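Every protein chain but one is kept in place in this view of the complex.
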Amino acid sequence: MLNYDIVVIGGGPAGLAAAIEAKKNDAKRILVIDRDRELGGILQQCIHNGFGLHVFEEELTGPEYAQRFINELKEMDIEYKLDTMVLDISKNRELSAINTKDGFMKIKAKAIILAMGCRERTRGAIAIPGTRPAGVFTAGTAQRYMNMEGYMVGKKVVILGSGDIGLIMARRLTLEGAKVLAVAELMSFSGGLTRNIVQCLDDYNIPLLLNHTVTQIKGRDRVTSVVITEVDGKKKPIQGTEKEYECDTLLLSVGLIPENELSKSVHVKLSPVTSGPVVNESMETTIKGIFACGNVVHVHDLVDWVTKESQKAGKSAAKFIKNQLKDSIDVVKTFANDGISYIVPHVIRTDNLENSLDLLMRVKDVYKDAKLMVKANGKIIKEINKRHMAPGEMERINIPSSIFKEKNIREISVAIVKEGE
Amino acid sequence: MYDVAIIGAGITGTFIARELSRYKLRTVILEKDNDVANGTTKANSAIVHAGYDATVGSNKAKFNVLGNVMFDKVCEELDVPFKRIGSLVVAFDEEDMNTIQTLYENGIKIGVPDMEMIDAKEVKKMEPNLNDLILGALYAPTAGIVGPFELATALAENALDNGAELLLNNEVKRINKAKGGYKIYTNENIINTKYIINCAGVYADHIYSMVTNSYFKIVPRRGQYYLLDKSAGDIVNKVIFQCPTKLGKGVLISPTVDGNIIIGPDAANLEDKEDVETTSDGLSFVQETAIKTCSKIPFNKNITTFAGLRAEPSTGDFIIEESAEAKGFINVAGIKSPGLSSSPAIAKYVVERVKSMAGHLDEKEDFNPRRRKRIRFAELSDEEKAEIIKKDPRYGRIICRCETITEGEIVDAIHRNAGAKTVNGVKRRVRPGAGRCQGGFCGPRVMEILAREQGKDMKAVVKEGTNSYILIGDTKEDSEYEITKEFVASSCDA
């Protein structure tokens, strides 16, 4: 049996930041486990720039952002194991893991941090009819092939879904000499950042077809064409609007799902909305001493926020092993009301709050000139005017801890109020 | 000169090959595709039926009941998962109640054991997630589930282990009568053989017409399916049918041996023998019909949809006989449902036909009915896991996280007899890519392993068919920027 203070599962941006922060807060023996052959997680394939504006106040590429944390981790002598898979976790914080060098390992940890990230939704998840030829990729898989392994996935490409990875891949494919015919988006708005729509699509005259979806895939061995159809207000395809695009490749950028198989193995409670663990103010799950952070909890828009959230998890885990996390009875619950799909954290134990607490949330629709209204025990405590909100962008509201402590609050809710309401 | 040439490496072809490999015979399987189990066998309901619904006295009735009881032994020998979970045919109204009563009586006549008519209360007890409107059901405890392509690949492997031969990518183009038998011309080879066994699935009529005027026709009847994630796996415990219709057994809901849920099929007669497209109409039909049985099906947990073709014979029954016109040519045609269930009995019967044609057959003393056990890493105990990684470190590297499949298992699947050669071939044998992420993470790794083990370039690895290339080249190698002019024009308009 190997013994550690903290075992971090996942060596992507979340795991790296959590491990580093835990070490800074006096946790001694820390182990980061990653299944891949290098640290950095998905950042290593995100070679585009735009990372780090909030954390480093400069614009970095994915590998550069990762490298800064990897360097720090190594300077701090934090142990890590690569090409290693955690098979299961138990409630008393024992893990089993395997790799080719150490074989089968049993590891005992005083605290565990879940930082497994997320995976992509697939064709099956959206059940596109048609044949099942080669040439249908999730955008992230195609990104790995192109950016890390150096393979072209196609020459004439249609992209379904205008999430950021889809947009980024439209530009990558174009720069590598492929022709991107169109990006189809089921919704009436893009889930991606405006910056990416401008710099990845508009720059290269790639049409973004809002309210459109792929209704058929054709081709026996390899994709030969796809049919794109307009959808109505209920997202049902409108007959007669079908248009066939001759292409050899279809990329899917249709959403990300937190990867929680391990969390399920230890019966961590998951939120049906985020598909990630229910967490408290310290990023602790419903199982004592098991923390979670980053995209395994909820899918973030910017890696900068992943880093900040994970630092909190790392610090909390370090406190936990020093018995400094309080299991107080004063608990505040958060509620996502009108227009808000979820709020993280779900539960707040006021004894553990520092100066202030960030509530992270996603809105359900695009809103122009609306207000985020925060209520505590039903009374308005904060109103924030917003020129623009969209589901693609995470909202953060900072609440001073004094509010929770002074007023004996039991619940806190956030809702959107449109102008004139 | 071969003694027997089997055309088609689906479940019937591989089963017959395996049974023939018990004897001192030179047997070859000719398969047009690049893998075994590539047609109907890879896309069907995966059910071993109890056998109550065939017409009394038909081949279907005879072979299904005989075949059903043979599954336990052959699956044990070949290390293929098989679970006798039982089936229900549910009734929604009085008419359905009459239908299941008729099925019950029919089953008794055919010889289906242990059937029971059960009431709504018992249905609820067995299957708490089914809809309340169900009045009763026909319960057949002998029905089971099996992995059809796992079984077919295991049969092919075992046949090859025992000396049979397999020629993939050999499409039969022409068959001539020759001295003492036949000359078969494929796209790659000329095969001389005494006997031919036609197991060509939807193409069986086409093959038969190469030796004489075919008296039967095979119509491809397409069926579409949903496959749900394992997390939906406890929605039903048994195979749940609705009352049969003219086109077949109707839409069923069933667990699979791997713990997923399969839902389907619809039924549509087609012209095209390769048309395995899913359609939005077909899929919605399956969904709407299945909801009648169970409104709680979590279709949001769908991981893939697919379609398969049943080989529907114009005669309405299995065609399993020596041709009257072509001596030494045995048709095993129109093996639609319950074809999988019947396959062990069909194989045994066909061996008897070969025996009588040949006079007698000598048994091999060294025939081994068992296949080398497959290591299923995820199912091993901690100690066994530690042990196997020590022996072979490749079992210490997980390639597929969704299904916990190791590199060792994949390499083994590639190097076995009748081993995997394509990404889907690996998936069908050991399941990487068959889980939630559908190969998103492990696809590139599986390709790397396939390329390395077969001494190929990554770009030469295919998904399924010979031309189903996944990667089309290297980046940086031949990027032509057609876009340049247009691009420069648009950005200089200031």
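Which chain is which? They are A and B, in the order written, and residues in each are numbered from 1.
Note that contacts are C-beta pairs under 8 Å (C-beta built on N, C-alpha and C of every residue); 3 or more make two chains touch, one makes a residue touch a chain.
Just so we're on the same page, contacts and distances are computed from a predicted model.
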| item | value |
| --- | --- |
| Protein name (UniProt record) of the chain left out of view, among "CxxC motif-containing protein", "ABC transporter permease", "ATP-binding cassette domain-containing protein" or "NADH-quinone oxidoreductase subunit J" | "CxxC motif-containing protein" |
| Touching residue (missing chain; options A:Glu38, A:Asp330 or A:Asp358) | A:Glu38 |
| Options A:Gln199, A:Thr224, A:Thr241 or A:Ser401, residue touching the unrepresented chain | A:Gln199 |
| Of A:Pro63, A:Gly103 or A:Gly130, the one touching the omitted chain in the full complex | A:Pro63 |
| Missing-chain contacts mapped onto chain B | 475-476, 479, 481, 483-484, 487-488, 491-494 |
| Hidden partner chain, residues of chain A it touches | 37-38, 44, 47-49, 59-64, 67, 146-150, 172, 175-176, 193-195, 197-199, 202-203, 387-388, 390, 393 |
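Keep in mind that, in the parts below, only the chains that are shown with their structure count from here on.
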| item | value |
| --- | --- |
| Whole-Å gap between the CA centroids of chain A and chain B | 38 |
| Touching residues (chain side chain A, partner chain B) in the complex | 35, 83, 85, 87, 96, 98-104, 106, 119-120, 122-125, 127, 129-135, 138, 140-141, 144-146, 149-155, 174, 176-177, 179, 203-205, 215-216, 218, 220-222, 237, 248, 261 |
| Chain A contact footprint on chain B (complex, rising order) | 226-227, 274, 276-280, 282-283, 300, 302-306, 382, 385-386, 389-390, 393-394, 396-398, 401-402, 404, 436-441, 443-444, 458-459, 462-483, 486-487, 490-491 |
